[in-house]
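Note that one protein chain is taken out, while the other chains of the complex remain in position.
Presenting subunit A:
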Amino acid sequence: MLDYFLQQLIFALAIGAIYGLIALGYTMVYGVMRLINFAHGEFFMLGPYVYTFIFSGLIGLGGLAPVLDSVIAIVASFVIVGLLGVAIERFAYRPLRAYGRLAPMLSALGMSIVLQSAVRVTVGPQPVHFPAIVPSTPIDALGGMVTTVQFGILVAAVLLMVGLTLFVNGTRLGIWIRAASESWTTSSLLGIRVNRAVSLVFFIGPGLGAMAGIMYASYYGIMQPTMGSVIGLKAFTAAILGGIGSIPGAMLGGFLLGAIETFGTAFLPILSFGYIGTEYRDVFAFAVLILVLLFKPAGLLGETVSEETTVAKKDY
């Protein structure tokens, strides 16, 4: 039984890491702009498509060592999707900033449809096979079995999360981001260029989303234009669970949601003696979410926002 538990824990960590990475994008944008970026799931989807494009392009040009090709393609997808995020913020959200919160949110929904349809039209609607970046070999660990891909996902995701935490807490650019999310007006009075902080957030968030997309596609072996919708919603849930606006909260929320889903599937039938099947997994997962929000409306690590600060932030 312990083996079984450890095995499930490995699955939970792998999917949780992916949820966490995407949730970071939602939470950072919300932190700085109080905007729920509904287009975020599409950056996740674009990641593997851009990767495949660059990677096969490199191979087509003769290619370098296969490892080097992959690394270049990964970095390039981070940068390209990140820049796309910056451009979308600049041209689809920023002009609407003066019109309250609803307008940019609708614009985000529109962007989501635009991006998804664009990929559907140009590349095609069918799921496409995505070859794993590292070959998937099973390794025995802790009485369970972990594949190299799962292990790679976990390591890469934790590295990215640690990197982001160091960046936000320890660098000058990170101070911009934190200042802008604390108070827009005050930071601009103190000489911080708030718009640059926003652009930065819209570079990092989509970039991380693209990384999560590449991990996801190489984990499951496929990519499709609609893959961002369901998982985007899940990651958004994870961000809320952890406390939207909080960076550690998004990571925690991601891992928690992964764990709830996995253990829901693994143990619901056993614990209920077969009366509650695996099909109740989502009912269970979202019931947990509602319970958490009933007792901690700001999420697990979210700051309780007073009426006053909300007003101040809204009228930046």
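Here, a contact is a pair of C-beta atoms (placed from the backbone, for glycine too) under 8 Å apart; a residue touches a chain by one contact, two chains touch by 3 or more; residues count from 1.
Simple rule for what comes next: contacts and distances are computed from a predicted model.
The complex includes a chain that is not drawn, and of the options "Hydrogenase", "Trk system potassium uptake protein TrkA", "Branched-chain amino acid ABC transporter substrate-binding protein" or "Glutamate synthase" the UniProt name matching it is "Branched-chain amino acid ABC transporter substrate-binding protein". The chain that is not drawn here is touched, among residues A:95, A:138, A:170 or A:297, by A:138.
One of A:155, A:270 or A:287 touches the chain omitted from the figure, and that residue is A:270.
With the whole complex as reference, residues 4, 7-8, 11-12, 14-15, 125-127, 129, 136, 138, 145, 147, 220-222, 224, 226-227, 230, 261-263, 265-266, 269-270, 277-279, 281-282 of subunit A touch the missing chain.
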